[in-house]
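Okay, so here's the structure we're looking at.
The complex appears here minus one protein chain, its other protein chains still in place.
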Amino acid sequence: MAFTLCFVLFMVGLYGVLSKKNMVKIVMGLVIMNCAVNLFLIMLGYKKGGVAPILEKKTNLADFLARSVDPLPQALVLTSIVIGLGVLALTIGICIRLYEKYGTFDITEIRRLKG
Amino acid sequence: MDKSEKPVGMTLIVQTVTRWLKGPIILYGIYIVFTGHLSPGGGFAGGVIIACAFVLITLAFGAKFALGRVGKLLASELDSLGALMFVTIALLGYVGGSFFRNFIQMANPAPPFRIFSAGTILLSNVAIGLKVGASLFMIFIILAVIRVVEDKDGKMKMIQKKQGGDN
Amino acid sequence: MELLIILLLVFMIIAALNALEGKDLLSSVVSLSAVGFGLSVAFLVMGAPDIAIVQVVVEILTLIILIRATIRHDLTTVAEGTEFFGLLVGVVLLFVVFLFGLEAVKALPPFGAPIMDAVASAPSRYYLEHGLKETGAANIVTSVILDYRAYDTLGEATVLFTAILGALAILRGRPLKKKKKG
Partner (left out) sequence: MNRLPLFVAVPLFLAFLIPVLGRKWKTLPDILGNLATFFLLLLSLSILGISGVYAVGGWPPPLGIVMVSDGLTTLMLLIVALISFAVTLYSIDYMELYTSKTRYYSLFLLMIAGMNGVIITGDLFNLFVFLEIASIASYALVAFGCQHEELEASFKYLVLGTLASTFILLGIAFMYGTYGTLNLAHLARLISENGSTAATKCALGLFFVGFSLKAALVPFHAWLPDAHPSAPAPISAMLSGLLIKSIGIYALIRLLFNVFGFTPLISHILITLGILSMVVGVFLAIGQWDYKRLLAYHSISQIGYVTLAIGLGTPLGILAGLFHLVNHSVFKSLLFLNAGSVEYNLGTRDMKKMGGLQEKMPVTNATSLVGAFSISGLPPFNGFWSKLLIILACVQAKNIPAAVWAVLVSIITLSSFTKVQRYVYYGKLKEEWKDVKEAPQTMRIAMVMLAVCCVLMGLLILPGPRNAVLTPAVNALLAGREGYFNLTFSR
């Protein structure tokens, strides 16, 4: 159920990218898709009743092994979040510059190139 | 910047609160960077928090304040410097046997749960914190501060600002 | 616990739809950051405090950038031309992809039983067991991102560097030295 809903969120983002005409909305669609994938990765690593993969001095290692969630997806998501932010920054940069040139965020009006 | 801009920054209340908060926020960011291997956090989280402190200062006191103090140039230097530091750590490992080898921890393992217990991880955290903090502040400056200036007749308009130190 | 996640997800989907369908750009941006904050709560609930911290702070920055950089006084409302036919085709296409993906999701291990428990040679189990001893970091996520998979982190720092350099290059004042002819 949780996985399915996460996939729905991904689809919502995809729908936004494919159907919207406003550049900012398209960027929002991309951000939503990225969020959905990140959540999906973390959910893959979740364990019922799990604890964060951080050891403390008094932690028993066997107990920790049995209860800790998967640390690897978390590392991947950290990377993915930062990549998403980088792409967002560049995209907004291009959007600002396009707005300067065309005076609009509507991609149907930004059409000098044929095809 | 346009001279017709409204009074720099936000209200006195915001400015006062910012003046109180900026120290603790930066300190908290540094703490997060330095204990990343022991508790939640690390270079990324800490770096972003430090960047947010500077963003807060910029928003509260106006663009001139932040640009005068930190300066885009300094931020971009720090950006490159953090990245260079991280690559250097990797290359030091390369010289010592293997790219990205944790040469400190492998040579003489320190007891766990201390600040200096994880070898190059601490150094990497600092490098990443420096890099991410500078990067995100740069993103904020170039996207949100420099380009948006209010026109004389009240309409928002983009202007092209001469960027210092540019070639 | 799963119920909480599902509630959060429903909240995020509604916020996402609101962000995409809203007529007012400012409220769209705020809805979008509701998705982000929902995400960070979900991370916190699922035992990922590191990611939750980063997500919150990154979300704040995203919000500030989006608001300050893209919202103008004169175009907060968006006029969307709706082409019914195109929309229909798109939705049908998405639905087909969705059904395809649903099958795949069913084939995954159930929620709450991570794959690392099922595969004997999974690296994650090794990280949990030997991470502290081998790298000295009590936070296993840190030991993964800065030691076992530090090369990824170098790539990630580079992505950020590249994006900023790219944004600086695109936003520079005078891109061409002389005017192109023709």
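Which chain is which? They are A, B and C, in the order written, and residues in each are numbered from 1.
Keep in mind that, in the parts below, a residue touches a chain if its C-beta (ideal position, glycine included) is under 8 Å from a C-beta of that chain, and two chains touch if they have at least 3 such contacts.
If you're wondering where the values come from, they're calculated on a predicted model, not measured in any experiment.
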**Neighbouring displayed chains - absent chain, whole complex** = A, B, C
**Asked** If the missing chain were put back, which residues of chain B would it touch?
**Response** 76-77, 80-81, 83-84, 87, 90-91, 93-94, 97-102, 106, 165-167
**Request:** For chain C, enumerate the residues touching the unshown chain of the complex.
**Result:** 100-101, 103-109, 114-116, 118-119, 121-124, 126-127, 147-152, 154-156, 158-159, 161-163, 165-170, 172, 174-178, 180-182
**Message:** Which parts of chain A face the unshown chain closely enough to count as touching?
**Reply:** 10, 14, 17, 23, 26, 30, 33-34, 37, 40-41, 44, 72-73, 76, 79-80, 83, 86-87, 90-91, 94-95, 97-98, 101-102, 107, 110-113, 115
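Here is the rule we go by: only the chains that are shown with their structure count from here on.
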**Item:** Euclidean distance of C-alpha centroids - chain A vs chain C, Å
**Value:** 1
**Message:** Distance between chain A and chain B based on Cα centroids, please, to the nearest Å.
**Reply:** 22
**Item:** Multi-partner residues of chain B (at least 2 other chains)
**Value:** 39-40, 44, 112-113, 132, 136, 139, 142-143, 147
**Message:** Going by the contact rule already set, what residues in chain C reach two or more other chains?
**Reply:** 49-50, 54, 58, 61, 65, 69, 132, 138-139, 141, 145, 153, 160, 163-164, 167, 171
**Asked** Contact residues on chain A for chain B in the complex?
**Response** 52, 54-55, 57, 78, 82, 85, 89, 92-93, 96, 99-100
**Asked** What residues of chain C sit close enough to touch chain B in their complex?
**Response** 49-50, 52-54, 57-58, 60-61, 64-65, 68-69, 72-74, 132-139, 141-143, 145-147, 150-151, 153-154, 157-158, 160-161, 163-164, 167-168, 171-174
**Prompt:** Which residues, counting only chain B, touch chain A once they are in their complex?
**Reply:** 39-40, 44, 112-113, 132, 136, 139, 142-143, 147, 158
